[in-house]
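Note that one protein chain is taken out, while the other chains of the complex remain in position.
Chains here go by letter, A, B and C, matching the order in which they are written, and residues are numbered from 1 within each.
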């Protein structure tokens, strides 16, 4: 599984009057992590942008397990969960030391600069599928069945 | 169904380089709407806070259907979906005119000012259940069975 | 003096762990107010954008006098302070009831969609100068001198 982990030090401006990170900020942490994943495993997101594409977010799910506070170090681990013809999903786990703070999933559709849905060009789809958890599982499965 | 609708005019600072509202901002719209729902149907959220309580967000789900842009008027409708012993869920629908922009769900646990989980005091639970979609359904069902 | 006042109800997500509105949010309040000023006294900002212009912010000054908290109603009053060949300045006063929470100033340069500085087209400059505090003062001054 191709994962990337970024470490985010909680700035004061992300806290709220409960004294903890406001829950809406976690959606932003996910974005920082998936951009880092692309850098490490695929292509920098700005290369997609330069080619006229965006991965528009179509779904966010997040389960909050524990809170984080100012100056905490939050490690956000992300991976490519699945890839379809015009969309993909990323999974996330957030930890502070060994404590899981939250888990999340985001789905994204490929769009052009006018926001129109696009199918993933075949070379991108093949490459991304090879990097994905379920693509990799399916591949291993097939190997197994032929064995 | 007790719903509240707030109208949000998209400020420029909520847009991103795709020219549309950045997806993380919608989680904030949900908060504005549920605070307004409490004002209209339950008690102002700050009364809960003054009594030492917070409804900590434990889950967010959001499906993005269409994008919104600077100066758009987004109507966020919210309702109380269900109530349990120490938690509740709110549902949301976001529209621009007749177009659905997105739908969402948030779950919240009652916590004290130190962030410890609390059971809903019985009077709050009863009142909130009466305001909820599923509480109301169950109540109607019972009435039906006794009829 | 052509002023516009918007009322902003402080959402929870704008508070920080000091229990008050995080200071960076006020810069956003100023933007909401000046867009409303344009609607009321000049032209909607999105008309400028549709014509290929933006008023890029080149300077922000803000003095914080008092804090605001969750659910406070903050009234932001704004006016056009001065207009020059390619720039203008807006002034701001923020109040909660009769208490001044802060005062601010922003400066803006007219730019095209590629971010290049533009001179204000003469019709805009004349109209905006007529709406500005110092333009108005100068005009009154002239009237005075001719009297």
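Miscellaneous remarks
What we mean here is this: contacts are C-beta pairs under 8 Å (C-beta built on N, C-alpha and C of every residue); 3 or more make two chains touch, one makes a residue touch a chain.
Everything quoted here is computed from the prediction, not taken from an experiment.
Only one of A:28, A:41 or A:84 touches the absent chain when the whole complex is considered: A:28.
In the full complex, chain B touches the hidden chain at residues 12-13, 15-17, 19-20, 22, 24, 69-70.
Within the entire complex, the positions of chain C that touch the omitted partner chain are 18, 20, 23-25, 27-28, 31, 54, 56-64, 67, 113, 115. Think of the hidden chain as still there; on chain A it touches residues 11-13, 28, 31-32, 35, 44-46, 49, 70-71.
FYI, only the chains that are shown with their structure count from here on.
Among the chains in view, B has its Cα centre nearest the centre of the complete protein Cα set. Among the remaining chains, C is positioned farthest from chain B, on the basis of C-alpha centroids.
Taken over every residue number at the interface, the positions common to chain A and chain B amount to over half, indicating a same-residue contact. Chain B and chain C have centres, each the mean of its CA atoms, that are 32 Å apart.
Between the Cα centres of chain A and chain C there is a gap of 38 Å.
The set of chain C residues touching two or more other chains comprises 12-13, 70.
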